[in-house]
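Excluded from the complex is one protein chain; the other protein chains are retained at their positions.
The chains carry the letters A and B, assigned in the order they are written, with residues numbered from 1 in each.
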Amino acid sequence: MLEVRALNCERNDRLLFRDLSFTLEAGQVLQVKGGNGSGKTTLLRIICGLNDSYRGELFWHGAPLGEQRDAFYAGLLYIGHRVAVNRVLSPLENLRWSSRLHHPADDGRIRGALGQIGLAGYEDSPCYSLSAGQYQRVSLARLLLHGGDLWVLDEPFTTLDTRGVALLENLVGRHAESGGAVLITTHHKLTLPGLRALTLGVAR
Amino acid sequence: MAGGWQWFHRLGSPKWFYEKTTRWLPWLWGAMALFLTVGLVWALLFLPEDYQQGHTSRILVVHVAVAGASLSFFPLMAVAGTVTLVWRMKLADMVARNAAPLGAWFSFLTLATGSIWGSVSWGTWWEWTDSRLVSMLFQFFLLLGVISLRAAIENTETAARACALLSIVGCINVVVIKYSVDWWNTLHQPSSPISMEVGSPNGPEFWVATVVMIVAVYLFLAVSLILATRNEILQRESGAQWVRELALEAG
Partner (left out) sequence: MSQASAAAAFIATLRRDLLISLKRRNDILNPFMFFIIVVSLFPIGVSPDSAMLRQIAAGVIWIAVLLASMLSMDGLYRSDYEDGTLEQLLLSSMPLYLLVFAKNIAHWLVSGLPVILVSPLLAYMLALPAEGYLTLVASLLLGTPVVGMLGSIAVALTVGLGSRGLILAVITVPMSVPVLIFGTLAVQNALAGGLPLGYLALLGAMLALTICLAPVATAAALRISVN
């Protein structure tokens, strides 16, 4: 599904990674590991097209990614450090907007997803009144709503409690089973069958 | 992306620019010195006094040349900006980065020489009804905007692209400003106490001297820009092998 060939990236004259190559096929989960500053977030942002100071080639379904950005974005679901949830709006209002950018969902489906993610009863409260973990969960509801073949998740576990972690792991596992692919960075120990790992910062 | 980089390495490499200009610079210096001397000596010593403006007309030779050159900065920066955005050529940004302050200086000089001339010919140092001065003032402001944007962004590459985009927008804007100010000005003209008949002195000699001066100023522009860009190259590429070798040669 996704192929990365000979990726080189320097940041502030410091080499982050050199000749990095890997593939991610349908049904696979790839965990990107590495210490702080090893370039995990940068790698994810490069793949998503949010950072273009790199050398190397990216392929999406066998063709150069740069030539089919729209098709790639239609199949991409990215949740970064900053989870794109507006604090003034309620979870419902946030998801109403973001689903219009991907797969339109009606209020019933959004409420259902929020209930599944453990936010029942908070649908209409402004997000600034939520706890950090609940705030993060709002973004996870997007995993249920927006579809997307490739999930790119940057440290999605940081503020979640044990049940939240189990919930997300379950979602990731199910997505892979149903033929999706997941690229994930976390220091958390994942217990998924067939999990692959990529460790950055060893070459140095 | 890879194709772009290879192209960049061959044609737009700072090293290539540095080596080429090392060969060109003596010629450019020589030509500049020649034209500048001829132009200045002619304008200041031999040009006949204008029957209306007297000796003040001499500064016009410099003013017209500097004004002409300062109009070329936004187009230059816009072209360099396009190259930066499309081909990621570092060299284009190094030129653009130094063009902005140089352009601001040229605009300032245009305003200064214009006001000195105006102080004698018009009897005032500043005149809002002269549309050329007013649009030059706003070009000066826009250039200061580009410079301060460059200074505000820490990351060199982000700054390069942001300034590239602003230069392109600014270039379009300068043209619109010029025509709007001209328009605005024609409407305010009748109320102006100044007679525009005291314009440029005529006479073939004046124009020939001005053309010599224009060439001299453009050569000066080229030399300054090349020297500044060479400094920039040495700074930004200070880690590169060829710069180290150069430093060793120089001792």
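Just so we're on the same page, a contact is a pair of C-beta atoms (placed from the backbone, for glycine too) under 8 Å apart; a residue touches a chain by one contact, two chains touch by 3 or more.
Only a predicted model underlies this, so the values are computations on that prediction, with no experimental measurement involved.
Asks: Specify the residue from the set A:Thr23, A:Asn86 or A:Gln116 that touches the hidden chain.
Replies: A:Asn86
Asks: Of the residues listed, B:Met32, B:Leu111 or B:Val181, which one is in contact with the missing chain?
Replies: B:Val181
Asks: Can you work out which residue in A:Phe59, A:Tyr73 or A:Phe157 touches the chain that's missing from view?
Replies: Of the listed residues, the one touching the omitted chain is A:Tyr73.
Asks: For chain B, which residues touch the unseen chain?
Replies: Residues of chain B in contact with the hidden chain: 85, 138, 141-142, 144-145, 148-149, 152-153, 157-158, 161-162, 165-166, 168-170, 172-173, 176-177, 180-181, 183-184, 187.
Asks: Tell me which stretches of chain A touch the chain missing from the display.
Replies: 48-53, 70-71, 73-74, 76, 78, 80-89, 93, 96-105, 126, 147
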